[in-house]
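Every protein chain except one is present and positioned as in the full complex.
Note that the chains take the letters A, B, C and D in the order they are written out, and that residue 1 is the start of every chain.
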Amino acid sequence: MYAINWDVWLPLCILASSLLPGLLIFFLPEERVVMRTLLNLGGASLKLVLVGILIWGVFNGHHYEFRFSLLPGLDLVLRADALSLLFVALSAVLWLITTVYAIGYLEGSPHRSRFFGFFSLCVTATVGVALAGNLMTFLLFFEMLTLVTYPLIVHRGTQEARRAGRIYLAYTVAGGTSLLVGTVWLYGLAGSLEFTSQGFVADLVTGHRVELVIIFVLLIAGVGVKAALLPLHGWLPQAMVAAAPVSALLHAVAVVKAGAFGIVRVVYDVYGIDFAVSLGVALPLAILAAVTILYGSVRALFQDDLKRRLAFSTVSQVSYIVLGTAIVGPVAAVGGLVHLVHQGVMKITLFFCAGNLAETLGVHKISEMDGVGRRMPWTMAAFTIGAFGMIGAPPMAGFISKWYLGLGALEAGQGWVVPVLVGSSLLNAAYFLPVLYRAWFKVPAASWPAERSFGRVETSLALLLPPLITAFLSLLLGLLASAPFSPLQWVRFIITLEYVP
Amino acid sequence: MNSALTLPSLLLIPVLPLLLAIALMLPPLRRFALWFAPWAALPALVVSLLMVPGVSVELPWLLFGSYLGFDETAGVFLFFTALLWLVAGVYSTGYFSESCSRAWFLSWFLLAMAGNLGLIVAQDMVLFYTFFTLMSFASYGLVIFQRTPEALRAGRIYIILAVLGEVMLFAALVLAARAAGSIEFVAVQSALAEAALRDWIIGLMLLGFGIKAGVIGLHVWLPLAHPVAPTPASAVLSGAMISAGLLGWLRVLPLGELALPGWGGVVLAAGLLAIFYAAFVGLLQRDAKTVLAYSSISTMGVMTAALGLGFIAPENWPLILAAILVYALQHGLAKAALFLGVDMVTAAPVSKWQRYLLIAGLLLPALSLAGAPMTSGMIAKYLLHVQAASVASFWAGWLQVLLPWSSVATCLLMARFLYLVWPRQRAGSVVVVKTRMMWLSWTVLFMVVVLSPGFLPFSAAEGLWLPEKLAGALWPVVFAGGLAAVIYWLAKHGKWPFHFRIASGDILLPVERVLWPVLHAMMLRSYRTLFKRRFLLSIYRRVGQCYSGLVFLLEAGENGFRRWAVGASLFLVLVMIFMFLAWQIIF
Amino acid sequence: METLTLLSWAFDVTLGLTLMWLAWRALASEDLFKGIVLFIAFGLLMALAWVRLDAPDIALAEAAIGAGLTGALLLGALAKLEAGAESRSRRSEILPRPADKTKVFSGLLVFLLLALVVMLVYAIVKLPPLASGLSAQVAENITASGVSNPVTATLLNFRAYDTLLEMAVLLLAVLGIRSLAVVQEPRGREPGAVLDMLSHLLVPLLILVSGYLLWVGSYAAGGAFQAGAVLAATGVLLLLTGWLPGAWFVGWPLRFLLIFGLAVFVAVTLVLQLFGASFLEFPPSLAGSLILLIEVAAALSIGVTLTALFLGGRPQPEPPSSGRAEKRNTSGTQPS
Amino acid sequence: MSSDLFYALTGASLFTLGLYALIKHAHILRKILAINVMGSGVFLLLVALAAGGQQAFDPVPHAMVITGIVVAISATALALALMLRLREASGLAVLPDTSPEELSEQLPEAPSDVASKNNGKNA
Partner (left out) sequence: MLAQSFSWQVTVIILPLVAALLCFMLPKWGRWLGLVMAFAITGSVIVLAYQVMNQGALRYAVGGWGAPLGIDLYVDGLSLLMLMVVALVGLVVSVYSMAYFKAGKAVHFWPLWMLLWTAMNALFLSADIFNLYVTLELLGLAAVALVALAGGVDALGAAMRYLLVSLLGSLCYLLGVALLYHSFGTVDIALLAERVESTPAVWAAMALMTVGLLFKTALFPLHFWLPPAHASAPAPVSALLSALVVKASFYILLRLWLEVFSQDSTAAAQLLGVLGAAAVLWGGVQALRQTRLKMLIAYSTVSQIGYLFLVFPLASLMAWQAGLYLLLSHALAKAAMFLAAGNILCFGGHDRIADLDRVAQRLPLSLTAFALAGVSSMGLPFSGGFIGKWMLLDAALQSGQWWWVAVIIVGGLLAAAYIFNVIGHSFTRAEISHEAKPVPAIMEWSALVLALAAVLMGLFASWPLAVMDIGAPFGGGGS
C-alpha cells in the first residue's frame, strides 16, 4: 500500500489540468458550446486551485518535484521553486481571465474547438516552462510553446494572419534552434542542466570561457526571440493580427513571458549572476535590453494600428525584465522579476480593451478612436489604467517595477539605466496619452466602423469583466505592493534565494 | 484630536474625494455624489484646523510602505489648499448649470483634489509622488475642459510638460531613495546632504517640481492653461496646485541641512528673473486670467528666490520656511479670490451692494498680493525681506534690493488686471443662473483673505504694524498705482508709445514653431516610408535576383539529377571517390 | 600436357574476348532484335565458360535460364513492344538512342569506367593467392547433407535459407507481373507446322530431361532450378505453339502450382521443427529424400513460374472490376 | 596469369561494360540487357575466383551464382513487364527523365531505328 505522493504528482497535475481539457476540446464538435466552456473554465479554475495548493505547500516546506528520465542522465524535471511559482501563478490567474475573455470574444466564430484546444495547450506549455527544473525541460516546453501558439496566430486564416504566423515561426524556430545548440553544448561541457539557484555553470565547468560566452549568447538569443529582444523582435508586431485573446496570451501570459522568464533562468539559475558578470556578459545584455526598451517605444510612436502600437510597447516593456535581470543587484532583479507579473497584468488589460474596441465597434486604428470613451467608458477606463501603468505612473503596478529597476541600477552603480527608464516613460507617455486623449476628449465620429449592440452594457460581459478585473489588479498590485503575498514580496523572497548563498 | 482618529482622518482627506469621483463615474450613484462632491474638501479643512501637528502614521501595506503625517508645513498647506478646493467646489455648483457637465467637471476636479490634498499629508516620496501624479494628470482634464482650440493647445503643452516633470521627478526620487536607503522625507532630506549624486538629485527635483511651480523657463504652460480652464479650476490651479510643486521642494530638498551656495545662486537668480520677466510679459497681456497667471509665475518667482535663500543660508531655514509658508498661503488665497472674481464681474446683473463688494473683492486680494500694508502679503514680504537682509551673499543682496520692486511689479500687474477685468459693457460671456453659491463661496474666500493677517500665528509679525514698516510696504503700491494711472491716462489719449505685445506662452512660441513641424514631419512620413523606400528596396531587389538565380540552380540541379545518365554517372563517380579514398590508405 | 594447357589457355582467352565482344555488340547494336539475339549467344557462350570453370551446374542453369528463358522473355517483350508500336504512331517507338550526346560526358564516363576496371583488376590481382573458401567444410559435411553433389547440398541444405528466399523472389516476380496486369495480346497466328511438330516431339522429351536433371542433381550437375528451367522451356514451347491454359487452370490451380514449391519447402521445415529440428535442418537420415521432395515441388513450381513469367500478367482477363477500369483510365489508352 | 584469373578479369570487364551501357542507353530494354550483362560479369568473377587453384573446388559460390541467376531472371521478367506497362501508359519505353519537349525534339532524329527494328522483326 502506498499513497500517492502528491509532492511528486502535483506539478504534473498542474500541467494536466490544462493539457487534458485541451485535448478533450479538440474532439468536441463545434456546437457543444456549454461543454467546451465547462471544460475551459473547469480546467482553468482547477489549475488555479492546484497552483494555490502548490504555493501553500511550498510555504509549508514541501518540496515538489516530478522527475522522469528522458535520456540517460537527462531528466524531464518539473519542480516548484520560488521563481517558477511566480510565473505559474501569473499564468494560472491570467489564463482564467483570458479564457473568460476568449469565450466571449470568439462567440459564434468558426473553429472554436481548435482554438480552445490550442489555447489550453499553450498554457500547458507555459506552465511547463515555468515549472521546468532543468534547461532541457525548459527547452522542451519552450519549443512546444512555439508550436502550439502558431495555430492561434494563424487562427483567423487570413492572408495577414498566415504571414504573421510564418514570420513568427521563422523567428521562434530559429531561436529555438539556437537555444537547442546552446543547451546541448552546455550539456556537453557541464554534464548537467539542473537549474540551481546560484547557477551551475560556475561549479561544473572550469575554463572554456570563450565557449561559455558563445553558449550564453546562443541561449540568450534563443530565449530572446520570444522575449522580443532588439534584433529579434520582428515577429511580435506582426503577430498582432491575431485575435485579441491570442495577443493577450502572446504578450502577457505565455510567449513573451516565457522568453523573459527564460532569460532570468539562464542568467540566474544556469550561469549564476556572479559568474555571468565575471564572464562579462551581463553588461552587454543590460545594454541590449536598454536599447530595446527605447527602440520599442520609439517604434510604437509611429503606429496607427492600436494593437501594433501595443505590440511595440510590449517589445519595450518586456526588456525591463531583462534589464532587471542583467543589472547585477538584488533590487534591480526584484524590479525585473516583478515586472514579469506587472507587465503581464497591464498588457493583458490593454489587449483586452483593444479587442473590445475591435469586437464591439470595429475600431482597430487609433485614428478611429475619437470619443470612444463615451461609447465604452468602462473599457476605456480599464485601458487608461493599463496605459498609466505602462507609463509607470504611480500607484500602478508599472511604477513599482520601474522604481525598483531605477533603485537597483543605482545600487549596482549603473546610473545610465535611470535615463533609459526616464526616456522610456516619456516615450510611453508619448504614445499612450494621445490615445487616451482621443478616446476621452475627442468628439466621436458619426458612426463606428462596425458596431454591434449589446443592449444596456457597452459590450458583452464576458468581454468587459476581464479587462476590468485585470485593470483593477494592476492598480492593486501597485497600491498594495508591500502587502503580504503580493508579487513584490514574493519576488523579494526569490531574490534573497538567488543572491544569498 | 484623538490619536485613534489620526489614521482614518488622514486617510479620509484624499480618499473621500477619490471615492466621490468614482461615485460620480457610476451612473447610479451620480446624483447622490453630485450632492456631496462640492464639499469633498471639508474633512481636510477640518483636519487642518483641528489636528495637532507632528503626527505620523505608517501604512506598511501601501506601495513600498507609506507614511501619512501632519506637521506644520502640512498644516499651512492643507489649510489654504482645502479651503480653496472647498470654495472652488461650491463655486462650481453655481458655475455649471448643467448637471451633466458638472458631473464631468467634478470627476476631474475631485481627482485632482484627491491628489493635491493627499500629497500634503503624504510623508514619503512615493506616496507624495503618487498623489502628485494623480493631481497632474487629473488637472489635464480641467485644463481642456472647455474644448476650445486654445484649451486643447494648452492641454497639449501642459501634458507634455507634466509628463516631463513626472519622469524627471521619478529619476530624482529614485536617486534620492537610493541615496537615503529610505523613502521617508525625514530620512531623505538628511541623507541628501551626503549623497554622491546630490547635484543630480537637486537639479532634477528643481526641474521636476519646477514645472508645476512655474519656474521661469518651465512656466510656459501656466499662462496658457490657467485662463482656459473653467474658473473654479483656474482658481485651484493657480492657487493650490501651483504650490504643490513648492511643497515638493520643501519636502525633499536638503534645505536647512547644508549650505549649497551654487544651487542657491541659481535658484535665487531664477526666482528673481521670474518675478520681473513674468510681470513684464504679463503686463502685455490682454486677457485678465492670463495676467493673473503671469502674476502667479511672478509670485512663485518670489518663493523660488526664497528657496534659493534657503540653500544659501541653511541656518536661517526655519524662518525662511515660515516666510515661504505665509507667502504660499496668502498667494493661494488671494489668487483664488481674484480668479473667482473674474467671473463675478462678467456674471449676471448685480445689485448695488454686490457691486461694492465686487470692487472690494478684487481690489483687496490684489493689494494683498502686492504686499500692501495690513495684508498678509505684507507680512510675507516682510518676513522674507528680513531673511534676505540677514544673509550675506551676492544674490541675497539682490533679493533684498529687488524685493520691494517685486511688489511694484505685482502691483502693476494687478492694475493691469483690474483694468482688463473692469466691466465696460454688459455682454456677459458666461450666462450664470445659480449665482447664489458663487457669491457665497467667493464671499467666504474674500473674508478669509481679508482676515488672514489677523490669524497668522507669527511672532515676528508682532512688530509689523509700525508706521515705518507700513510705509515700507506702502510705497511700492503707491508708486505702482501712480505709474499705472499715468500709463492709463497716456494710453487713453493715444500717447502711449509702446504697442507691441507678447502672446501668452511667451518663450513657448518659437519652440512650438520649430517643434511641431518636425514632429508632424516625423508622424506623417513615418518610419517605414522613411527608410524602406530606397535603401531596403534596393537590397530587397538584389536579394530577389539572387533568389531567382538560386531557384533556377535548384530546379536545373534537381532536373539534372533526375536524368538517369547523370544520376547513374554520379553513382559511378561516388564509387570511384570511395575507392580513391580507400586507395589513399593503401598506398 | 603443356600444349594442352596452352591450348586451353588460348581457348579461355578467346572465349573471354568473345564474351566481351558479344556483350558489347549486344548492348551497342542499333537494332534491338539483333541485340537480343547476340545476348542469347552471349548467354550460351557463358554456359561454355561455366563449363570451363568446372561449374556444370551453373552451365546448365545459364543455358536454360540465363540464355534460354531470358532470351525468350526478351524476345517476347520486344514482340509486344512492336505490336504496340503498330497500333499507334510509329514515332512513339522511336528512341533517342544515346541518352547524352555530349562527347565530353561520354569521355568522362569512359575514363571513369576505365579507372573502375583498373581498380577492380588491381583488387582482384591483389587477392590472396590461395582463397580457401568453404570447400573444406562442404566436403566435411557433405555426408550429412543427404546429397553428394556439393552444389545441391549447398543450395538445398547448407544454404537452403537462401534458396527459400530466392524462391520467394521468383514468386514475387510473378506477383509483380500479375499486379501490373499486362493485357494479353490476342494471339492471332497459328503456329507453323514445324513448330507444331517440334512441340509434339519435344514436350515429352523435355519433361523427361527435366525429371532426369532433378534426379541427377543429388550427385551430379543438375537440380531443381535446372529441371524447373527445362520444364519452363516446355511450357514456353507450348505457349509458342498456341496452347493456352484452360480457364479452369488459371484460377486457384495455377496459383497453387505457383506457390507449391515454396509451400512444400516451408511445410517441410515447419513439420521438422515440430519434431525438434531447427529451422531448415534436415536430419541426415531423411535429408536425401526430403531434399528430393522439396526439389520436385520446387522444380514444378519453378517451371510453372518461369512459364508464367513468359506469359506475363494475369493469364485470364478478369471480369471488369472497378480497379481495372481505373487503371485503364489512368493509362489513357485502350489496347486494341 | 591463370585462366581462372582471366575469367575473373573478364567478369570485371563485363560488369564495367554493362555499367556503361546501363548509363548510356536510353531504351529500357537495353538497360535490362546491360543489367544482365553486369550480372553475368559478377557471377563470372564470383566463380572464377573460387576456382582458383585446381585442388579446391568451392561449391558455395556455385550455389550463390545459381541463386543469383534465378534472382536475375526474376528481376528481368519484372523489369520487362514494367517496361511494357510503361510503354503502354506513356507511349515510350524510356525513363521519364527528360521533359516531353526535349524528347519530342529528339524524336525525328532516329528514323533509322524504326527501319532496323522492322527489319529485325521480319527476320
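Note that in this section contacts are C-beta pairs under 8 Å (C-beta built on N, C-alpha and C of every residue); 3 or more make two chains touch, one makes a residue touch a chain.
Keep in mind that this is a model prediction, so the values were computed, not measured.
Student: For the chain that was dropped from the view, give me its touching partners among the shown chains.
Tutor: Across all of the complex, the chain we cannot see touches A, B, C, D.
Student: Going by the contact rule already stated, which one of A:L24, A:V181 or A:L480 would touch the omitted chain in the full complex?
Tutor: Of these options, the touching residue for the absent chain is A:V181.
Student: Taking the entire complex into account, which one of C:A83, C:A277 or C:L293 touches the absent chain?
Tutor: Of these options, the touching residue for the absent chain is C:A277.
Student: Among C:A160, C:L214, C:V250 or C:V268, which one touches the chain that has been omitted from the display?
Tutor: With C:A160, C:L214, C:V250 or C:V268 as choices, the missing chain is touched by C:A160.
Student: Take the complete complex as the reference. Which residues in chain B touch the chain that isn't displayed?
Tutor: Looking at chain B, the ones touching the missing chain are residues 551, 554-555, 557-558, 561-564, 566-568, 570-571, 574-579, 581-586.
Student: Hey, which chain D residues sit against the chain that's not shown?
Tutor: With respect to the unshown chain, the touching residues of chain D are 15, 19, 22, 28, 31, 35, 38-39, 42, 45-46, 49-50, 52, 60-61, 64, 67-68, 71, 74-75, 78-79, 82-83, 85-86, 89-90, 95-97.
Student: Over the whole complex, note the residues of chain C touching the chain we left out.
Tutor: Residues 119-120, 122-124, 126-128, 131-134, 137-138, 141, 157-162, 165-166, 168-169, 171-173, 175-176, 178-180, 252, 255-256, 258-259, 262-263, 266, 270, 273, 276-282, 321-324, 326-327, 330-332 of chain C touch the chain absent from view.
Methods note: only the chains that are shown with their structure count from here on.
Student: Farthest from chain B by Cα centre, which chain is it? Let me know.
Tutor: Between chain B and the rest, the longest centre separation is with C.
Student: How far is the middle of chain A from the middle of chain B, if each middle is the mean of its Cα atoms, in Å?
Tutor: 37
Student: State, to the nearest whole Å, the distance from the C-alpha centre of chain A to the C-alpha centre of chain D.
Tutor: Computed value for the inter-centroid distance: 67 Å.
Student: Got the chain B residues that touch at least 2 other chains?
Tutor: Residue numbers touching two or more other chains: 563-565, 569, 572.
Student: Two or more other chains touching the same residue: where does that happen in chain C?
Tutor: 99-100, 109, 113, 116 - these are the residues of chain C that touch more than one other chain.
Student: So which chains actually touch one another? I want all the pairs, not just one.
Tutor: Here the touching pairs of chains are A-B, B-C, B-D, C-D.
Student: Spell out the residues on chain B that touch chain D in their complex, using ranges where they run on.
Tutor: 559, 562-565, 567-569, 572
Student: What part of chain C is in contact with chain B in the complex they form?
Tutor: 99-100, 105, 108-109, 112-113, 115-116, 119
Student: Which of the residues in chain A come into contact with chain B in the complex?
Tutor: 299, 302, 377, 381, 388, 391-395, 399-400, 402-403, 406-407, 410-411, 415, 418-419, 421-423, 425-426, 429-430, 433, 437, 440-441, 478-484
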